[in-house]
Structures are given as structure tokens and as C-alpha cells.
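Here's the structure, in C-alpha cells; my notes come after.
Removed from the display is one protein chain of the complex; every other protein chain stays in position.
Should a chain be cited, it is by its letter among A, B and C, assigned in written order, with residues numbered from 1 in that chain.
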Amino acid sequence: MLDETKGLYKKRTGLKINPAKTCQPIGAMYAALGIHKCLPHSHGSQGCCSYHRMHLTRHYRDPIVASTSSFTEGACVFGGKSNLKKGLENVFHIYNPDVVAVNTTCLSETIGDDVGEIIKSTDVPEGKTVIFANTPSYAGSHVTGFSNMCKAMVTHVSEKKEGKKAKGINILPGYVEPSDMMEIKRIATLLNVPFTMFPDTSNVVATPNTGNYSMYPEGGTTIKEIRRAGNAIATVALGSFSSEAAAYELEKKCEVVPYIMKEPIGIKATDAFIMKLLELNGGNMDASLEFERGQLVDVMVDVHNHYHGKKVALFGDPDILIAMTEFVIDLGMIPTLVLTGTPGKIFVAEIQAMFDQAGLTESQVMIEEDLFTFHQLIKASPVDIIIGNTYGKYIARAEQVPLVRMGWPILDRVGHSYFPVVGYKGALRIIEKITTALLDHYDQTCEEEDFELVM
Amino acid sequence: MLDETKGLYKKRTGLKINPAKTCQPIGAMYAALGIHKCLPHSHGSQGCCSYHRMHLTRHYRDPIVASTSSFTEGACVFGGKSNLKKGLENVFHIYNPDVVAVNTTCLSETIGDDVGEIIKSTDVPEGKTVIFANTPSYAGSHVTGFSNMCKAMVTHVSEKKEGKKAKGINILPGYVEPSDMMEIKRIATLLNVPFTMFPDTSNVVATPNTGNYSMYPEGGTTIKEIRRAGNAIATVALGSFSSEAAAYELEKKCEVVPYIMKEPIGIKATDAFIMKLLELNGGNMDASLEFERGQLVDVMVDVHNHYHGKKVALFGDPDILIAMTEFVIDLGMIPTLVLTGTPGKIFVAEIQAMFDQAGLTESQVMIEEDLFTFHQLIKASPVDIIIGNTYGKYIARAEQVPLVRMGWPILDRVGHSYFPVVGYKGALRIIEKITTALLDHYDQTCEEEDFELVM
Amino acid sequence: MSESKKLVDKVLDIYPAKVMKNRKSHMVIKDASVKQEIAANTRAIPGIITNRGCAYAGCKGVVIGPIVDMVHIVHGPVGCSYYAWGTRRNKGKAREGGQNFLEYAFTTDMQESDIVFGGEKKLKAAIDEAVELFHPKAISISATCPVGLIGDDIHAIARDKAKEHGLKILAFSCEGYKGVSQSAGHHIANNKLMTDVIGTIDTPAKEFSINLLGEYNIGGDEWEIARVLTKIGYNIISTMTGNGAIDEIANAHKADLNVIQCHRSINYVAEMVETKYGLPWIKVNFIGVEGFSKALRDMAKYFDDPALTARTEAVIAEETASIEEEMATYKALLDGKTAVLFVGGSRAHHYQGLLREIGIETIVAGYEFGHRDDYEGRDVIPYIKVDADSRNIEEIHVEKDEKKYSLRIPASRAEQLKKEIPWASYDGLLSEMKDGTLVIDDLNHIETEQIIKILKPEFFGSGIKDKYMVQKMGVYAKQMHSYDYSGPYAGYQGAVNFSRDVAAGILTPAWKYITAPWYKEPLLSGKVEGVEQVC
Partner (left out) sequence: MSESKKLVDKVLDIYPAKVMKNRKSHMVIKDASVKQEIAANTRAIPGIITNRGCAYAGCKGVVIGPIVDMVHIVHGPVGCSYYAWGTRRNKGKAREGGQNFLEYAFTTDMQESDIVFGGEKKLKAAIDEAVELFHPKAISISATCPVGLIGDDIHAIARDKAKEHGLKILAFSCEGYKGVSQSAGHHIANNKLMTDVIGTIDTPAKEFSINLLGEYNIGGDEWEIARVLTKIGYNIISTMTGNGAIDEIANAHKADLNVIQCHRSINYVAEMVETKYGLPWIKVNFIGVEGFSKALRDMAKYFDDPALTARTEAVIAEETASIEEEMATYKALLDGKTAVLFVGGSRAHHYQGLLREIGIETIVAGYEFGHRDDYEGRDVIPYIKVDADSRNIEEIHVEKDEKKYSLRIPASRAEQLKKEIPWASYDGLLSEMKDGTLVIDDLNHIETEQIIKILKPEFFGSGIKDKYMVQKMGVYAKQMHSYDYSGPYAGYQGAVNFSRDVAAGILTPAWKYITAPWYKEPLLSGKVEGVEQVC
């Protein structure tokens, strides 16, 4: 397994090997799916759209529909205007979405198509909306694309109605699972917070099977709701990398006060999220949530011995990693390595601050790096467990270390769409996964005389 | 691992090897914990009480408190009357429970203590209740003990108030996890069913840690509620082995109509449970539950390829096995062997009927058998996966087959107290566990060239 | 069949006029009494939700990527490399002492500054780093969309760096906008194999030596095919490109026969190989019991060796006997069901036989990126119009290599054989279809939806993008590219695997739960209420 991975880590300038990120448009497509009756549209070669749909489908195991401008060589020479205009016409005629969310690709960005202008010059049917985000694949990562599309929702849709009293709270869930979005809504509902959450993929990419296919499932935030977001009291943006741009845009455009928070993964970040909602909305803590929190604390106390002091290497997307690094430290684990493929120096600063506070002098944080580097560093400094997406499985097998699948994408297991990792219940799930992974590994590899009934 | 397990299965008459059951009192103790402010009391040697508390504590990782008559040799000769009387006096003076639930042991049963008479002759404080169940360790199993204590609740507490209109539905959850009891309550609540569920351990053995220890947690069904159960319209008894005796007793004593159902594990049994509640209570199906069901069906369709046709051996307690056998058949799996240590020929009939209906001509069902037999039969007819409690882990390792931990007890993993296996969400959890176990096993044992990213 | 007609009418009715006209030309209701023509390999219409991919996907993703001992560098932004990493199930093993890079993805991960100032420097550095870290035998460079636009000269870099480091570097200008589907990429890739690889090593071949072309070892297909071929006595010089090794492909021209599994671009390679080196090709179908047996017999006829023929028959007898009972079981379970097949390469055609062996009739079929000859047969090739999109894809022309050319079979014998076996010939998908069934090229999302709704097949064989929409409609959909992570499906054992999986998929009990009981039982209104947000 990964037999060609040898040697010590050395910074490379040309070659990325086994990337820990992918390109913007797929993130933009995922975000767009969180709008009700929205058809994402990929402005570029049809291969992009195909790849993005395939990859999203593998992760969600649900239909992921999107259209494409189907560039040919001619479009590259003459520009993609005609492809987009024709494409939009066909889309509205044939598929009748409420919204089309256009993302660009490296192709249309390189040739310099002015998508905004093209859309303006297109005859969009009455009552229909077209929004767009510039998502060049050669900048940022899929997380950036998600963020850009969220921002585009605000830019193109949200409005502040003057004279109307501000009310309600916007929640930007960030680049998380449909199950997580559902859980965030449950928490806000239990706290009696009037809220608008967008995007919301929870009933779009994790839909029931009832024998009826509907191209546009019941879920997703409506355009009306996104529009009214401009009249909210405040925006709670979860995950700075995926949500802060939209929150700031709401501030700029509609003067809605932004609060940038961590993803509510782990006890501390969930506490903070709940406290923020209580602070903004008033009201009291909900008893059932408090009960869940108490159970979480109970488990953290009672089974710390299964993971406390264990070394963990984490990779994935910045927002998940920031919250997870905090949580594994709160579990008493030692995050020796935290690595993302996404750029953003603030990530290094945030993680390093956690290391410093926890006295972890030998831990490393890296951005814009790849899984070849991740593997080399683990070989140099072995860990007990890896937390990351499916791509970590090769390293896990090569190094005979258990992998806890978290983050995006998960292409080889079932469950992430249905069971959240956010909130207190989610934290319990993470603990279940970590302990199970460590104990399973022990049970498989220990000497027979050390194999035990009670653990 | 289990190197001394050899040879073909041959019925034994004297020796049980690695039993697949334990004794009545522990089940009675668990049931008693589901009464609010109840202190279980073990009438026998103090070793019994110690063992039962230890074992329950290992499973629930929460304080399990119970008192004992602390028999000595003298008590055996002269009878345990004085021990029980003194015990009860001390218990009420020192620990101030609302209820004491006495279970007997093989010791007090063998010497023939008349516990009912002893209690009658004891000065029980005003407003306090003492109930008891005969739970000789030499008959039935821990499941029988649970059932007997549930029945005792009815016998000693439930009352039909004449002239009062019957209302509400009793739900007997059976011998399941606190998480399962919570989920059963959630389902009934979502269906707007006015219900009394007993026992209810959900906030007794899976309590939050808030820094304050309370000997009697907030949970458990109150004596008042159990009393009023006599005035319910109907009893829905989940799991015939653990709940039917109490339901029939309610019918006999208070003319409450009993409905004996499977534990709502798996889609079919959950459908039946919900249909029964709707039938009894009227009202409509809840949308969020329907949504969960649709997601479950979706996953059953979409990932059947991970488990369809896989051979599974199951062991454990009858009620769980009956529902689980039905569910694994509904998943397209082949239950080649279903074994319980608990006696009860009806179990054989129920499972065999499922085999017959599914055309499983080579599958076996066994009662009153042990894990040595289970292992011998698996050696003779290998399986892809084992489903059972923690005790299956030795066989799983010996045969290099994955084990999905379900049922009672689970002594070496975390999660069962917090995440239900009943209901649609529970069925999803079971699928997650089965697929993860099979895929993890594949990923660990396959040839390197067969190791894959997408599954 | 009126069902097909109804379907076509219904579908076309949805479209705007222009689209309707276009799509109509891609649909044919089979009528054996006339010569039928189908539009294929034309542009997808913007806005239409097509299943098609791009030239890069065809070149790197399909053809070049499976070669195990090369470092395949994708020059471009990160995504294209990422999506083609480990997703296609082309399995492979390192050769004794050799390397295997299938678990790796290599990319230059171009950034904005590379787009502005050019990516050549980064590509050069990437090659240097790859050589320093891995010392591979060969490297490929695949260009993605922006590369062609900004003018990076990947061919010059490949040439220079190959010289500098002393290894083979193959550069592919397979930008995503080339052509109209992944087919353009197959073409680009195979051209390069022809010009730069095949014929560059001359290790003498043993008897009965063959190449397998158009076989990508998805789910281990090649291994199952090779198992049987080896048992019979064949020597497989190279496979293009499943579990391929660069030196083996370089030596391919030393074989006696090219055996062609897939369509179009690989036929075209085979033809060039014959022209240049003299070894002929035959078309085979390794899918299904009959298909595989026929392929084995055709091959035996070509070699015309009594011992080989005897071993062929013995192996066929042994292998078919071992699976007979199981196949019969599945047939009993599935008899009378119907299938729709929409998948690239040869599969929409080849799987029809296997499906028929288990009682399933294919009522609609089509290719995702086929050409007219894939539908109508190779006779139509001279009559295909070359449009603007095809013109941009280089056609190469080869001549006889006087040094390396050798005629394997006397011309007279060859003429005879052409009557007996599919010597350099393919009759096309349409020939397989029954009258009244429907053939659709480049099937799209809304057409799929209508097919399922109107024809209600029990089996839909396609890709991951439409799998789940079909299953939401209560119909089992199988990924025919990835086999839903099962396999092998080729050869005899593959037939069993496929049949087992199809039976499971169609019969898995989950389907019977799609309608909730409160919609079935009369005692209830079936109305659903409540708010779903609260969990």
C-alpha cells in the first residue's frame, strides 16, 4: 500500500501528490443544492459538471442534478456567452427550476467570460432567479467555492427592506453534512430561535425514497427566505472559511451584524453556538439539549481512558479541522499533525494558538499541503489514529492505524448523511467513532492473552 | 483464541460452556431501575447483588445502586425473614426510596422464603411501596427476570379505578437500552399518543454528569403512573419474552387489552408498532417520522449490495433476536444460525416461520444453547458476520469474522446507551453498523490491489 | 413497439423546437427491415443534463491512467486530477520489482499566477520532483482546460525533460473542451500509444501471443479473462490498458493477434497496428457465457492449432459446467424481466447477451459517447461526416514498418477466416436489438426519467449520476462503469458475479417497503402531519 511513499518530507514547488482539496466549482454546486428548487449550472466543459455530479453523488448516494454549458473548442475561441444563454433558456424550458445557480470553471474564467453580463443579457423567465459565483478552479479550494456561492446568494438575493423591523437570526451552517444542517435546525428550534438557515441541503441530498422521483426535493432554503435574510437581526456564521464571506456580505449590503463562530463540533464549540443563540434571541436553555450535554460530559469523563493521550493526525477542510482540533484536545488527545489542502494563513494561526494553549510544542499545522506530505510526516512521527475523509484510508492501511472518517468526502461508508457530528449528540457520535476505532484496532492486533471482555 | 473449541456440535446434558444467558435477578434489577426513586433489593447472598450491580454498571457505565439481604449461613438455616425485614427497615431509614423492588435469588428460593408474607409483616413507611418478584436463578434467564419484575409492577401497583373512563395507552418497552426507551417515547410523542411507559430506564442508567450525584435520578416511571396503567385503553407490549407477562397481568387484573408486538427493531416491526399506535389512538402519521422511514428505505435500496446475501449468525436474547432476524432477512441477508440461551419453544416456532417464509432451508434456530455450540456450528458452516453482545468477540476474533455488537450486555464499547436501535433511525444505525463492520473487515483483509476508494 | 414510440413522443414533447429536432435524430426505434441511421458523436446541447464527460476524462481517466508503472501528472488546477483518482476501479498490480502508482494522484495544482504567467515552470518542476522522488519508467502529462488556452507547450517540455532525465514522457493535449465527449480523449490517448509506445521494445513473443485491447480491468475483469486465456495456453503480451505496464505495451506489436473488447478508438488503434506491424485483430465480447465461449472459439479458429482448439473446448466445457447451476438459479429468479442499458464503451451492447442468459430482455440501449459505427457497424465509417468538433482531434496515419512488419496469416487463409470470425469487423449495437426496441444516443436526465416512468424496466444499467434518481422511482439501477464496487463481471466467473448482483438488486426486500403501510391499510386516512424540522 502506497509503497512508493518514502523519504522525509521536503517542500515541493511543482508537484502535488494526492491532494487534500479539490476545486471550487464542486463546493459551489453543493451550496447551490441548498436552495429550494435550484438547479446548479456549471459554466465550462461538460467534464467538470460530470465530475462534480459524480463525486457529490458518491458522497451523498442521492441524485445530484446539475446542468452545464458544454463548452466545445469553438466556445473557447469565441467565448461562452452563447453556450450560457442557450443553456439557461433550455434549462428553464425543460427543467423549470425556481433558481439557477451558475458557477464558473477554470475554462470560462481563463477565457474571461463575464457571467454577470451574460446573465443580464439573457431573458430569464418571470419569477425565476439566476445567481452566479466566480469559482475559478485555480484559486482556493472546494471550500472557497462553497463560500463564494453562499456569498453569491446574499449578493444576488438578500435584501434589506427599509422601514421593516429587523427580526430573526440568519444561520449559515457552513460546509457540513445534511444531517448536520438538520441538527443545527433542531437546536435552534429547541431554543425557540426564529431563524433562516441557508444553504440547507438536509432534504435535498438525503431525501427519502417514496417511489417518486422529484427533480427538486422539498428541502432547501427558498429564495424568499434568502431575500428576507437581509432583514435579520444578526447572522451566525458557522465556520469562517465557508460562511464568513456571506456573513460579511450581509453586513455590507444589509447591515446585518455578523458573528463568525466555529462549526459546532465538540462540546466547546457547541456551547459557544448555543450561548450565542441565547444571547441574540434571549430565552432559556432547553432541557433536552442540556440533558444531551450532560450525557456528553458523562461519557467524556467515563471513557477518557480509551483515548486520552493518544496521538492523532487530522486532515481535511479548515472549518471542520478547527473545531475538531479543539475537540480532540478537549478529549485529552494529542493532535500531532493538522493539515489542509486549502490555503488560508489564519488557519495556521488558529490551530497554532490551540497547540500553544495546550502546551503541544511538537505538533504541526500545515496549509496548502497534500496527503503525500501527510503520510511522510506520519511515517516520521507515528500516530495512534487518523481523522479525515475517505482519502485517508490508504495511509491508514499502509501504516496499520485506524481511520475515523469525518469531513468531506466520504465515499466508502454509510451514515454521515443521517447522523450528525455537530451538537452534543454529534460529539457523542464522534466519541463513539474514536473509541470504537481504537478499541477495534486493539482487539484485532493485541496479543491473545491481552484480548479482553470488558473495556 | 478459543483454541480448545474443536469438533462437531454434539448435544450436552451436563455442561454449559460459555453461556448465552445469565440469571433472572439481574434482569429484575434492571427492570426495577425503570421505576422512579426505586431501590432494587436482592434477597439472597450479598455476592449476587454485587455481581448484578457490577455487570449492569459495566454495561451502562452509570451508577447502579441496589441493596441486599446479605445472607449468611445462619440465614440459610433459619430463613431470610429477619434479613429482609431488617434490610427493608435499614433501606427506608438510610436511603429513603419511594419504592423497593425485591427480587429473590436461588438461595432464598431454595430455602423457600415467602417474600410476600415477609413484606406484609414488615412495617413499610407511609407512602412507600414494596414490590417483589420471584426470580429463581435456576429457571429461565435474565429476560425472564425482567419479565417477572415487570409483571410484579402490575401485580403490586396497577389498579383499575372503577367508574373512571379508560384513557391512554400503556407501552411496555421490553428489555432494551435506555436510548431505545427514549426513542420509543419520542415516537409515541410525535404520534400524539397519551401513554404511560414502564419501566423506563432512560434517565436512570444513562444520566447526565452535572457534578451532582443523586441516588435517584429524575427518570423512571412513577408509582402513580404505573398505578394508573390499570385505567388505560390498551397495552402495547414490545417483545413477548420480556413484556407479555405484564401485559396479560394487566388484562387479567384490570381488563386492559393487550397487544403483543415485536420489539420495533427494523423497518417491518417499526411499521407495525406505529400502525398499532395509530390504530389504537387514531390521528395521523407524523411527517418527521415518515421522513426518517423514507431515508431508511432509501439506504436499504442504495447500499443493499454491501450486505445482501451475506451470511449472518445471531445470538442473544429472544425479543431482540426475533426482531433482528426479521430485519436481516429484510436486508437480504441470510441468517444461518439464530441462537439464544433463554428457554421458550415459541422462539423456535417464530424464527423457523421466518426461515420458512424466506426459503432458508439450511438455517438453524436453537434455544437453551451456549456459545460453545454457537462457535462449533459457525466452524462447521462459516458466516460473514456475527451479530450479538460482547461475548461474541472471542468467536469473532477466533474466526476472523466481524462482530456487530447488539443486545445485552455490551461491556467493551460505547454508544448503546445513547443511540437507539429501535425505530427507523435505529434501523439506519443498524445498517450503518453492519455495513461498516463488513467494509472495515474487507478493507483490512483484502488484497492490496482490491483495496478501493469508493465502496 | 408502441411503447417505444409513446416514449419518444412524450420525451420530444418536453423540448423546445431546436432541441427536439436534435434529440430526435439520436433516437431510433429498431426496424430490421430498413437500414437505420442514428446521430451520434455530436455536441451535447448546452443546458441539457447530459451524462457525458470530457476529453481529459477519456484520455487520462480511461486510457492512460490504468497503466500502473507510470507517474501520471495532470497539468492544470487540482480538480481534474482529484476526480480521476481511484474512482474508476481500474485495478492493477506492480510487476515483480516494478512500481505501481494507481494509489497516487499527481497534479501541478495550477494557481492563478500560473494561469497569468504560464504553467510551464511548474510543470517542469513537477517532472523533476517526480523523477527525484520516484524514478519511474515513464511519465504522462495530461493537459486540462486552461493549459491549451494559456499556451503551455507540454510537448516541448515532455521532449526536453525526457531527454534530460532519460525516461519516456508522453504528453497529451486532452483539454476538456476537445471534441464532444470523452471519446475524443480515448482517441488522443491511443494515438500517442501508437506513435510513441507500441513497437519501441522488441522482445520476441511465445506462441499464441495476443494483446487485449479496450480492456481496462475494471473490478478485475482482465484478471478473470486472463485466468481462462492462460489456462487455454495463450500468452498475453499486453493489455491496453487495464493493469497495463508501459514496457509490455511497447512490445505489443510482437503478438500474433489483437483481441478487441471495446469500440471505436481502440478499433482504430488495432487497425493502425495491423497496417504498421502486420498483426490482425478480431472483435470479441468477453461478457456473458456465450459471448466468452464464442470469443474463445473465434480466437482458436484464428490460431488454427489442434491442441489449442482442444484445450479451448475442454476449458469451455469445464468452466461452463462449474457455473451452470448457479446461472440457472438466477435465470429462474429473473426470467421475463426487462432492462435498459445506457453505458459507454461496448457495454450497452455486450451485456445484452449476458442479461438474456438470465432471462432479461433489453428494451432500450444506447451509448454515452458512441459514434455512428458503434451503432450501425463499421461499414458506415466511410459515410460519416467529419464535423468541426471531430476535425480538431488529430487523425494519425501510419505506414508499414518495413523492419518490424510481418504477416501472421497468409492472405488466402485470412480471407477465409474473415467469413468465420469477426475479423476487423463490428456490426454495431443496432444489429443486436430486437424490432421495436429503442436505441438512444447520449441519453440525458429527463429522457431517463421518462423511460423509467413509461417503460418501467426492472433493471437500469448506467452510471452513478443517474443511479439514484432511477432508484428513487423504485427501479434497480446498476452502475455499469464501476459495477457498484463488485466484479469481475467479464468471463465465466464474472457472469456469475453479475447475475448474483443483479438478482440481489432486483429482489432485495427493500423495494417492498417503499410504500409505507399507512398508505396501504384502509383503516387510516393516510394523512401526514407534523413539522419535520423538529427532528
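Quick note on the criterion: contacts are C-beta pairs under 8 Å (C-beta built on N, C-alpha and C of every residue); 3 or more make two chains touch, one makes a residue touch a chain.
Values in this document were obtained by computation on a predicted structure and should not be read as measured data.
Between the chain not shown and the residues B:G7, B:G127 or B:G163, the one that touches is B:G7. For chain B, the residues touching the chain absent from view are 1-4, 6-7, 12-19, 21-23, 25-26, 41, 44-48, 50-55, 57-58, 61-76, 82-84, 86-91, 93-95, 105-107, 109-111, 136-139, 141, 182, 185-186, 189-190, 203, 207, 209-213, 215, 341, 372, 394. Counting over the whole complex, chain A has residues 186, 190, 267-268, 271-272, 274-275, 278-279, 284-291, 293-294, 297-298, 300-302, 304-305, 308-309, 329-332, 448-450, 452-455 touching the chain that is not drawn.
Definition applied: only the chains that are shown with their structure count from here on.
If each chain is drawn as a node and touching chains are joined, the picture has every node linked to every other. Comparing chain C-alpha centroids with the centroid of the full set of protein C-alpha atoms picks out A as the closest. Centroid to centroid, with C-alpha atoms defining each point, chain B and chain C lie 53 Å apart. Centroid to centroid, with C-alpha atoms defining each point, chain A and chain B lie 39 Å apart.
Shared interface positions of chain B, defined as residues touching 2 or more other chains, are 290-291, 293-294, 297-298, 301-302, 452-455. Of all residues in chain C, those that touch two or more other chains are 85, 87, 468, 471-472, 514, 516, 532-535.
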